[in-house]
Structure formats: C-alpha cells, structure tokens
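Right after this comes chain A.
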Amino acid sequence: MTDFIFLLIKGVLWVAVGVGMVPFLIYFERKWAGFFQSRVGPTYAGPWGSLQSFGDMAKLLSKEDVVPERADKAVFKLAPYILFVPGFLVMALIPFGPLNVDIFGHKVDLVIANFDAGAIMFMALGSIAVYGIVFAGWASNNHWSLLGGLRCGANMVSYEIAMGLALVGIFLMADSVNFSQIVDGQAGNFWNWYFIPQIVAFVIFFISSIAELNRDPFNVAEAEQELVAGHMTEYSGMRWGLFMFGEYVNMVVMSAVIATLFFGGWRAPFTALDFIPGFIWLIGKVLFFIFLYMWIRWTLPRYRYNQLMDIGWKIFLPLAIANLAVTAVIVSVVQR
Partner candidate 1 sequence: MSASDRDTAHPMQDHVHMRKPKPRPTPEELRARKEATRQRVSGSVETITVSMGPQHPSMHGVFQAVLDLDGEVIVNTDARIGNLHRGVEKLAEYRTYHQFIPVTDRLDYISSFAMNHGYCEAVEKLMGVHVPRRARYIRTIAHELCRLSNHILWLGVHIMDFGAQTFFLICFRDREYILDLFEMLCGARLTHSYARIGGVAKDLPEGWEHKCREVVDFLPKRLDEYQRLITQNRIFLKRSVGIGIFTVEDLHTWRVTGPCLRAAGVPRDLRKDEPYAAYDEVEFEVAVEYNSDVYDRFLVRMKEMYESCNIIRQCLDNLPDGEFLAEDAAHVLPLKKNVMRDAAAMVQDFVHVFRGPQVPKGEVYRAVEAPKGEFGVYISSDGGPKPQRLHLATPSFFHGQAVPALFEGEMLADSVGIFGSADIVLGDSDR
Partner candidate 2 sequence: MESSTQTTIEIPEAMESVFAKVEQRFGEKLLGTSFFRGELSITVAPADWVEVAAYCRDEPSLAFERLDSLLGNHYPARKDRPFEVVAHLTSVSRTARLRLKTQLAEGEKAPTLTGVWASAGWDERETWEMYGIVFEGHSDLRRLLTTEDFEGFPLRKDFPLRGTVGGRIRTDLKGKI
C-alpha cells in the first residue's frame, strides 16, 4: 500500500514538474530568441513577461476548434495525443535519484518505473511519437500536411537507426539497458561519465535527437518557409497547442535521456557535491540541454530534406557502427 502511495506521489510530482516546465520553457525560448535577435521578447504578462505562456494558453483554449470538413476526423483528433503521451511514458523511466532510498523508514526507488529494458523502451516509445505527426499529416487532407508527415516519417526512420546504434555502445559499457544501472555505471566524478569514452555516440545521439524533436536545423516536417506549418497546417486552437506542448514535453524528455545516458543522470559532477539532491542535478542538466537546443534553433539555417537523409544514412549510420565496433572490442578486452 505504501509502495502504491509513493508511486502515486512520484508520478504526480514528476509529471507535474515536466508539465509545469513547459510554459516556462516556451517563455524562455522566446526570451532567448529575443536575446539572440537583439530584442526583448515577451514583457507584459507577469513579471518580465513570465506568464506569457499562460496567456497564450488561455487564448488557444478560447479559440474555435476547426476540424476540416474532409479530414479523417477521428485520426485528426487523435494525432496530437499520440505525439505527447509517449513523452510522458518515457519520463517514468528516467531515474532522478538512487534506488532503495530510505524515506520515513520506507525503501523507495527514486524512479517511477525501474524497468529492466528502459533504454529499449525509450527507443520504442520515441518511434511511436512519430505516428502522431504522420497521422496528423495524413488526416488533415492537405498537401502541405501530407508532405510534412512524409518528411517526418522518412526523417525518423533514418535517424532512429543511428540513434539506436549509438546507444548500444553505452549498453556495452554499462552492461545493462536499465537506466538506473546505466547511471550507476557512471558513478564517481564527471570524468567517469559516458560522454567522454562515448563522445562519438554522444554527438550522433545529440544531433539525431534534434532531428527526432523536429527542431532547427532539422525541422523539415514543419518547415515554415516551405510547407506553411507542415503537419500542423490545418490545426487550430488548443489542438495546435497540444502539438506545441507535445514538442516541448519531448524536448524535456530527450534532454533528460541525454543527461541520464551520457552525463551521469542525477549524479553530481563531483562526489563532494553529492549533498545536493540528485533531482536538482538532473533538472539542471536537462535545462542545459534545452538551452543547447534553443541556441542551435535560433542560430542555424535549415537543411534540405534530402540532405538531412544524406547525413543520417551516409555519415551517422557508418559512424555509429564504427563506434559500436570499437567500443565492443575495447570493452571485451578491458573486462577480461
């Protein structure tokens, strides 16, 4: 019974943090964009405009919900949820503290689901999120949306493979696909983290994750200048808001995954700093990667869709395989 209560508390808290971050992430994105573009960004709603996203949300909620007459209505309505529900599920897999912590005399795992095949689950759920975009593109019955959905589908297929192969190196080093054990494998100071031995995998994973998140310079699916708004062209009001919401949730999740896999998850960079809760370290790392995503988005132009595929198939895939081979050899030699 107490296990269940703790699970409930963990679930509610973690999701609340994830969801609560999104409005502020949007706010920060706009502030950062303003900073990069020598303007000020939102200033009116709340102190320094920090409540801007809530105002936007109220606006989106009060807008008319337009469903195109010839759209595939059921799929059209379902699509935004497919995009962000997997994001939440992945959140459950991310450890934000050690296992078997003693809280008020109870042994508690500071992870919602200590799932053995966590990393594999993450890959699987990540693939499901693509369906949200592809469905949206298909169901809108609009050429621009369709092209956006197709591009997104092709994009995902090419990057998931490189991404998955990049992760195998980590699995070999940690000897596990469980997120908690991967974090344990990175115990110690920051030079024990996996991003140093697995720097190639990290670069591949990070760049692929930008493609997976559909952000600049890889946001070919909603390429504003070509496809109007890609898969979101026909969406309006809160349905459109759900897409944006889903994208930011995915960004949080992806940053958390990167932090967990390559940057020691909830662990402090120096063991001396362990008195600060792991939760805070994790959030800090997540925010850092989110900032990286924003920085890249507001700086670089966009690749063309076929160039994107070129990078995925011709550079990242061979590189990931080579990385895997080298890691496998080294790990097998060292562990003997």
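Basically, a residue touches a chain if its C-beta (ideal position, glycine included) is under 8 Å from a C-beta of that chain, and two chains touch if they have at least 3 such contacts; residues count from 1.
Basis for inclusion: all candidates are chains of the complex that A comes from, given by their letters.
Since the structure is predicted, the reported quantities are computational estimates derived from the model, not experimental observations.
Participant: Sort out for me which candidate, 1 or 2, comes into contact with chain A in this complex.
Facilitator: So the candidate in touch with chain A would be 1.
Participant: Note which residues of chain A are touching candidate 1 in the complex, please.
Facilitator: Residues 33, 36-39, 143-144, 146-147, 216-217, 219-220, 223-226, 228, 298-307.
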